[in-house]
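Up next is chain A:
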Amino acid sequence: MSKSKVPVIDAIHVTKLFPVMKGIIEGLFKRSEQQYVHAVDDITFTIQEGETFGLVGESGCGKSTTGMLLLQLLNRTSGTILYKGIDVASSFTWPGYISRILNAHFFMPIGYGLSYIFRSKESRELFTEVMNEAIKEARIYKENLNDKEVLDRIKNLRKEIQVIFQNPYDSLSPRFNVMDIVAEPLRLLKVYPSEAEVEARVLHELDSVGLVPPEDFINRFPHELSGGQRQRVGVARAFTVDPKFIVADEPVSMLDVSVRVGILRTMNQLSKERGTAFLFITHDLALARVMCDQIAVMYLGRIVERGPTEEILHNPLHPYTKALIAAVPKPDPDAHRTEDLPIIGEVPSGIDIAPGCRFNPRCIYAIEECSQIDPQLETVKKGYYVACIRYKEINKIKN
Partner candidate 1 sequence: MNKKLLTISAIVVGFILAFTPSLMVIGQDPIYGGTLNTPLGADAHALNPFTWGTTYEWYVMAHIYDSLVALDTERQPVPVLCSGWSHNETYEQWTFTLVDNAFWHDGTPVTIDDVYFTYDLLMNDDAIPRRSWLFDEITSLEIVGTDQIVITFGWGPKPADVLFDLATTWIVPEHIWDTIDLYTFANDVNPIGSGPFKFVEWARAQYFRLAAHTEYHLDGPYIDEKILPIISEVETAYYALSVGDIEVMANPPPELEAVADVDPNIAIHESLQDYWVYLGLNQRRYPNNIKEFRQAVMYGINRSEIVDIIRYGRGEVCPASCSLPYGAYYNPAVKQYDYNVATANSMLDALGFLDNVGDDGIREDANGTDLSFDLIVSADAQVSVDTCRFIQEYMLEIGIEVTVVPLIWDVLWQTVGGTGSVSNTYDYDWAFLGWVGFWSDFHPSWARWLFSANGWWGSDQVNIPGWNSTARWEVTALADEILYETDEAVIQTKLDALQVIVAEDLPYLPINILGGTFLYRTDEFKGWVLGPTTDPDNWMTWLAIQLIVAPEGGPGYLALSAIFTLVVTVGLVKYRRKKQ
Partner candidate 2 sequence: MATIRRDNIRRKISKWGRTWKIYRRNWMGVTGLILLSTLVTLAILGPSITPYESHERSEDIFQPPGNGHLLGTNRFGEDVFTILLDSLRISLLVGVIAGSLTVIIGTTIGVTSAYIGGWGDTLIMRITDVILVLPALPLMLLLASLAPLLADVGDFLVPRWLIIAIVYVVVFWPVSARLIRGQALSLKQRAFITSAKSAGAKNGYIIRKHLLPNVFPLMLTMIITSMRQAILYEAFLSYLGLGDPWNWSLGMMLSVAQNQASLATGAWWMYFPPGIAIALTTLSFAFIGIAFDEIVNPRLRKR
């Protein structure tokens, strides 16, 4: 695992809210504020080149959403995602430009006209200022829109970020054969000018994920493959375009234990060979330990603890991480669980989030303050962060 310090992904205060849909009747008769699901709430992390970054947490904590955000398949609500230092998430689009133009040249003047009639001179001057700002913004936007580099970056983004899905039965189109599936990104992104090169690459890729001989596989359809073979096809597909970064969303959780190792080994090997960074999403701490250099533990859309894998798993500081680790069954029959799980109840809804620390309703260490102060990530040491106001007390850490 290369330890070069070039960040591939910088996620800074990324938030994703989903508006809660209301029924027509509720919307008509019940006056209430729009509620949101806090799927991802203000998370920050960095993934270095060639590094495998693990995202760990119970289902429903926002891991997969984070993955989708990084893949640009969902638009974030706020925050910044930098890919190699460039913000491609706020990609400049024509609709965005048009709405800005409309704002600057249509709605603002109307407001200005209205202010002329109803408001004072001062407000008019203020309005002129705001309007000028809007026009300036639109102009900048337009310049960026024509910026070749940004456009190219967005265009090439697809080539550099790929995904491996959880369910190999679902992620391969049932009407494509293996050749078509693996070649699809190549063809879509027009990586190679000729079809022969595409096919050669596909064969090579299949070979490198362990589907040998590849000629036997290219004409098969997904339903003719075993689960493990399918996931290998998925891996091959993700690696065909030589991405710099791959989101692996629970890639082996649906597979038999016996085939997991092989696939993980393949992934590891390929990422080492090609220097690909991974966002490895999993709920399985053991897997995270094997695969990841860094991990972040998520709870209800927040990162509660982040740091090097070994340190976190050996000596978790956050009560939630402790609970997660305690829940992992030990293969040793004599190792009896001496205490109950240090956690209360089930994962609550992401809509009505408790004030203060999100974990406090379930935390056995919770005190009064926990329901008042929303803890931010604190640096424990370099590269190790935790979000708990009592972590020192709990873990008996002295300053």
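Here is how the candidates were picked: all candidates are chains of the complex that A comes from, given by their letters.
Here, contacts are C-beta pairs under 8 Å (C-beta built on N, C-alpha and C of every residue); 3 or more make two chains touch, one makes a residue touch a chain; residues count from 1.
Values in this document were obtained by computation on a predicted structure and should not be read as measured data.
This complex pairs chain A in touch with one listed candidate out of 1 or 2: 2.
If you check the complex, the residues on chain A that touch candidate 2 are 71, 73, 158-159, 161-163, 165-167, 170-175, 177, 179, 184-185, 188-189, 195-196, 199-200, 215, 218-219, 221, 234, 237, 241.
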